[in-house]
Structures are given as C-alpha cells and as structure tokens.
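Reviewing the structure listed below.
Here the complex is missing one protein chain, while the rest keep their positions.
Every chain is named by a letter (A, B and C) in the order it is written, and numbering of its residues begins at 1.
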Amino acid sequence: MNFKIIGRHMKESLTSMVRNRWMSFASISAVTVTLLLVGVFLVIMMNLNKVADDIENDVEIKVLIDLGVNETEELQLHQKVEKMPGVESVKYSTKKQELDKLVKDFGNDLSLFKQENPLHNVLYVKAENPKQTEKVAKEIMTYKGADKVSYGKGKIEKLFGFLNVSRNVGIILIVALLLTATFLISNTIKITITARRSEIEIMKLVGATNSFVRTPFIFEGMWLGALGAVLPIAIVTTLYATLHDKVTPTLENEIVQLLEVMPFILQIDLILLVMGVVIGVLGSFMSVRKFLKV
Amino acid sequence: MNFKIIGRHMKESLTSMVRNRWMSFASISAVTVTLLLVGVFLVIMMNLNKVADDIENDVEIKVLIDLGVNETEELQLHQKVEKMPGVESVKYSTKKQELDKLVKDFGNDLSLFKQENPLHNVLYVKAENPKQTEKVAKEIMTYKGADKVSYGKGKIEKLFGFLNVSRNVGIILIVALLLTATFLISNTIKITITARRSEIEIMKLVGATNSFVRTPFIFEGMWLGALGAVLPIAIVTTLYATLHDKVTPTLENEIVQLLEVMPFILQIDLILLVMGVVIGVLGSFMSVRKFLKV
Amino acid sequence: MIQMKNVIKKYPNGIIAVKGLNIEIKQGEFAYIVGPSGAGKSTFIKMMYREEKPTSGEIRVNGTDIAQLKDKEIPFLRRGMGVVFQDFKLLPRKNVYENVAFALEVIEEKPENIKKRVSDVLKLVGLAKKANMFPDELSGGEQQRVAIARSIVNTPKVVIADEPTGNLDPETSWEIMRLFDEINARGTTIIMATHNKEIVNTMRKRVIAIENGQIVRDERGGDYGYEF
Partner (left out) sequence: MIQMKNVIKKYPNGIIAVKGLNIEIKQGEFAYIVGPSGAGKSTFIKMMYREEKPTSGEIRVNGTDIAQLKDKEIPFLRRGMGVVFQDFKLLPRKNVYENVAFALEVIEEKPENIKKRVSDVLKLVGLAKKANMFPDELSGGEQQRVAIARSIVNTPKVVIADEPTGNLDPETSWEIMRLFDEINARGTTIIMATHNKEIVNTMRKRVIAIENGQIVRDERGGDYGYEF
C-alpha cells in the first residue's frame, strides 16, 4: 500500500463519516458520554487513592523517653533515631506539651496534675514507608533511653486493612468501568457498521480486497474515537483544574491533599484519547471483518 | 385498538426481535452492561450514604455531672434528660469507668491517679437527629446537676460538612450516571432503529398508520430493556447478598453497618427494571417517530 | 377518480421531474404510462399515493386534494390503492406470506380471512410454494411477483404498478397482465408504467406518454409509439 492509496482511504473515511452524519454523530456521542464517565471516575478514584496514601503516610510511632534519662542522652537517642534507615522524620515533644494535649482533649479536670506531671517526653517518628512502621518501632525498642514504643498496632492494621480494601474495590471498579466503556464503545461501532454491511458486500463484489474495504473503516473508527474523546478531555481538564484551585486552599494544613493538576490531568487526557482511538480502531476492524466474507 | 391488534403487535415485536437477532443481542448487551454499572454504583453509593448517616448518628453529647451532687440528684438528672424531647438514648458512666478509658488510651502513666480519681461521672446523650445535637446540649446545660456539657462543636461541624459534601458529590455522580445510562441505552436503540428505517418507510407506504408501525417497535424496546435488566438484577442481587453475609459479622460491634439486603436490593432491582423498560420504550418511541414522516 | 391540475414536482436537488401535468383518470380505466428513462413516470406515480408531494398544483383522488392531506390521513389514502414499486420494497425480515399479509393486517382484516386471501393471491402469482421464503432467497422475478401479490391482496380500487414486468419472462408477464385485465374488468382502475412495447401494443388500453416531465400523448387504445 503506497502513500497515494493511504491518502485515498483517509479521504474516503472522512467523506463517509460526513455522509453518514447521523450515525457518526450517534457513535461519537456514545464515545463522548462513555469517556466522560471514565474520565470523571478516574479522577475521583485516583484522588481517593491519594487520600488513602496520605492517611497511611500519617501513621506515627510514639516513643516514650525513659524518665531516668538526662538531656544529652535524650539528644543522642533523637539523633540516632533520625539517622536510622527507613525513618523519614522525628519530632520531639516535651512532657509539658503532652499534658497540654491531654488537657485539650479531656478537659480541665486534668489540669490539677500540672504541678506534678506524670508524663514522659516523647519522640514522634514517621517511617519512610508506612509498611516499615512495625520494623522501625521494634528497632527503636532496643535503643537505650526508649522506655516504651507504641504505634497503635491493632488500630493501624485495621486502618491499613480498610484502606487496602477500599483501594482494591476502587481498582476493581476502575477496571470494570474501563471494560464496560470498551464494550459500549465497540458495541456502538459494531452496530453502526452492521447497518452498512450491504455497502461492504457490494465493495467486495466489485473486486475490492479486504484491506481496501477495511482501511477506510478503520480510519473512520479512529476519527469517531478521537472526536469522541475531545469533549471528555476538555471537560475533565477544565473541571479538575477549577476544582483543584478551589479546594487546595481549604486543605492547606490538612494531611490529605488533591493530586497536582500537572502531570496528572495530562495522563488522564492521554488515557481517554488512547482509549477512544484504540477502541474505535479495533471495534471497527473487528466489525468489518465479519462482513468481508463475500 | 382492540385486544386482537395488541396481540398481533406483541407477536410481531417478538418475531422481529428474534429475526434481528444480532442487533437485538447488541442492544440487549449494551443495556445489560450499562444497567450493571448503574446497579453496582447505586449499591455502593447508597451504602456510603448509610455510612455517612451512621457516623453522623454516632455523635454524642458528654455531660459531666457536678462533683457536688448526690446519687438521687444524679438519677433525677438522668431521668429528666431521658424524657427530653429529641433525645434518643442516655448512657451513664462512672468516673472509674472514665479513668479506665483514659488509662487505656494513654497508657499506664495515669494509673497512679487511681487512688484519687479527679474525674466526673458522665452521661452520654444521643440526639434522635444529629442536627438537634446543639439544641439538646444547650438545653441540658440549664439543668441542675450538669456541670459541663460538650459535644465537640467545631469537630462535629467539620465532620458534618465533610459528610454533606461527600453525599452531594455522591448524588451528583449518581444522577450523572443515570443520565449517562439513559443516553447510552436510548442511543443504542436509536441506532438499531435507524438501521431499520427503510422497513418503517415501506410499512408506511403500504398504508400502515403511525401507531400500527410504532406499537411493535415500542414493545420491542420494552423487551430489549427488560431483557437487558435481567442479568444486572441477578448479578447485583447475588453479589450484594453474598457480600452482606460476609461483611456483616466483621462489622458486628462497629458503628458502621451495611444496609439490610431486604428491601434495599429489591428497590435497586426495581430501579434497574424500570430504567431498562422505560428507556427502552421511550428510546424506541422517539426513534421510530423520526422515520414515520413518509 | 384521479385528477391532476398543473402539477409540478421539483426535487430538493433542483431537478424538475414533472413540469405541469394535467390529467384525469376515471374509475375503472386501464392506463399505461410510457416514456423514456428519467422522463418522470415514477414521479408522476409516486405523487398519486403521496410518496412525493407535488411542489405545486392539485391532485384530486376521489375528489379530495391529496396535496393538502394531513399526515394522519395519508395511510387511509394508501389503503385504497395497491402499489407495485419499481424497486419492489419488500420487507426484508418478513417472509413471502407475511409480506403479502401485511397489507391486510394494516386494515385490521380478520386473521382467518387473511390466511385464505393471501394463499389465493400467492397462487395467482405462482408463488404458493414459496410462502415461507424470505425476499433475499427469491429470484428477481419472484420478488416482483410478491410485490404484485401485495398490491392486489386487499382488492384496492386502484392498482398502481411501476414497471411490474421488468424482471419477468414474457410468459409470466402475460399471466400478470391477464390478472390485471381481470381485476380491471371487475372495476378496478389500473395505472401501469411500462417499457414493454409488446404488452402495450397487444393489450390495447389508454396510453399516456410522458417525456421530460410533460404529457406528450394521451390516446385510448394507443400503441407504445416509440420506434427505434
């Protein structure tokens, strides 16, 4: 197949799409609506995933420092923990700060214990990877000056479990949605091509080879998919950029953050475009094939 | 139109559906896939909504009982609060129980205060409607024997805000999904009927009235929709029943509970069936109409 | 029964297929429409049953101007007419029996009558054995005969046939013509566009010749008239 022929097929595909205006429009709008759905859910799911990550990353190890330890020893412990592999950050909190927190949470009833504070100084340690939390905690436990190390074992495991389930459900939903979208788009293209089976048969009867008949249809599938992706890309991009700008300030000091607009939204756009084009081309290819046996 | 004619149209619609096997199958599977999507998301969204309700309903008012109050007075307060309009339940907790909780949360450092417990006896009050929490709290504040009343003002309002946003997003998603599904189903039916426009035109040319041509198509739309709803109903029902059975035991003592299988799943099934049938019928009606002008 | 006055038909693409037709065809007449390819015969015929609406002029069928007909009334006009379309227009998903029966179902004929009547008509056109076959399983001539059967099955007042013997061998053509003649003898008007010189010249009837969208000749008992 040379360039001239490809040009002919390209032109043919555009003419045919225009002459089948109504059907083309129906196909394109089905693609549009489906991809819009995919886009919106992808954005939501991936942000939820980010939220789960953020929450997981917020898990801390609380190291109660031995009451019988002096300041130098405390500093040594602090530095040692900071240099540990797998540790991301260490935050020191005096027993006074701890009591203040307690009072804030439990009311002034406890404030009469201010004279004789029974609490410990504390190191709050964050692991680089939340999955390492346990390992890090156990390691610290062996250090001198660490009285008690806690990281909410049961609670955190429960949280991790919950987040994992959510993430898996999210992935299943996304995959299901992608499959559904694939099916719907190729189904629509199939139906529109079936409506043109007699055209395909006539072409074959006049001596066209399979590829001669097929190529314009494949180009047409490509256009339908690409045009169907235009609106979803525009809408998802604009909406997310706007939403991100609005929401980010209110989340300024929170653990949870939205995904940055770039490059995230470009990736989504790419997924939508590729889905549209690939499904359009494949759907067209497979549907035409059925009617080529003449 | 008499019964015989309706019978004729009904038979006609079935024959036509069978003879257009391929197209019918394509339509039905598009409906199936779309409704399955709708079903799954409805189930998820409505359960998330339930979770939000559960969390909201878990908000409690904590009433610290005056330290200088005797047992009878405590009982009177308890009963008075219980009888208050808008109060759902009241739970009494001694100061010993309170300290135990504190110790459990904060470690043994506090246990040395057991000799001289500085805490109050407490009433935990739940409002019938979480929105009334503030009103109830203020009312109790005026009662004799209530020392301090707290219900996490800022925190709860933030939570409520968050839950409301989630709920609204959820509703928007559901509505968007329903609209999308409606569009996709009626679009598919439109395309399949467009592929048969010449049949419609021939019928008109042979002297059929609009309603004579239309009625079998409308029945056909109904079948397509109804058949398309069968699988989603079966799948969603089975899946949810299974999931509910599996998940419920693990949630036994949690605040959050899944929606009971009955009548919830019946409602979902009904929505799916009605959507399939109504969209099938309307989609068919509107598409045929376009080609009746002959 | 059918009168046309100054009928003009201009298609959307600008072609004026009929340029001022004036004609009257009385109940019970038998008229051939002849003329070269593209002369406007089919357009003339299509306007009688309102497949095409005239651009201007008046078309009266049994007194009512069908150019003014409301959409709702059109089916009732068509029921009084049996049409053999030049391209047959069979319903592809209905078999031979159902295609013919459809013209009776439309007028809500009783099922028992339908069965009898359809079988009879299929026998008349020689397709009794092919009642269960679908159009795409038929030869060209067989399809044409199904179209003819459908046009006469509800004993309409007029049969309008556009080139009804174009795909038939002479013998079958003559059978169909005898059928039309019989129906005509019982009072049915027959209007038939044809290129079949032999038929026109043998079975002498009124001949309306159209050329270039205008009537150039209108003779009772005329001949086909085009020599080459």
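Heads up, the rule we're going with is that a contact is a pair of C-beta atoms (placed from the backbone, for glycine too) under 8 Å apart; a residue touches a chain by one contact, two chains touch by 3 or more.
Just so it is clear, the model here is predicted, and its values are computed rather than measured.
*Asks:* What chains on display are touched by the one that is not shown?
*Replies:* A, C
*Asks:* Touch as defined at the start, partner being the missing chain; which of C:24, C:71, C:137 or C:181 qualifies?
*Replies:* Touches the omitted chain: C:137.
*Asks:* Among C:24, C:182, C:198 or C:219, which residue is in touch with the absent chain?
*Replies:* Hidden-chain contact among the options goes to C:198.
*Asks:* Suppose we count only contacts with the excluded chain; which residues of chain A make the list?
*Replies:* Touching the chain left out of view, chain A contributes residues 4-5, 8, 16, 19-20, 199, 202-210, 212, 293-294.
*Asks:* Please identify, in ascending order, the residues of chain C that touch the omitted chain?
*Replies:* Against the left-out chain, chain C lists 11, 13, 15, 34-38, 41-42, 86-87, 133, 137-142, 145, 162-163, 166-174, 195, 197-198, 224, 226, 228.
Here is the rule we go by: only the chains that are shown with their structure count from here on.
*Asks:* Name, by label, each chain that touches both members of the pair chain B and chain C.
*Replies:* Touching chain B and chain C alike: no chains returned.
*Asks:* Which chain has the mean of its C-alpha atoms lying nearest to the mean of all protein C-alpha atoms shown?
*Replies:* Centroid comparison flags B as closest.
*Asks:* Look at all chain centres (mean of CA atoms) and spot the one farthest from the centre of chain A.
*Replies:* Centre of mass proxy via C-alpha means gives C as farthest from chain A.
*Asks:* Rounded to a whole Å, what is the gap between the Cα centroids of chain B and chain C?
*Replies:* 62
*Asks:* Just the number, please: Cα centre separation of chain A and chain C in whole Å.
*Replies:* Taking the mean C-alpha position of each chain, the two centres sit 66 Å apart.
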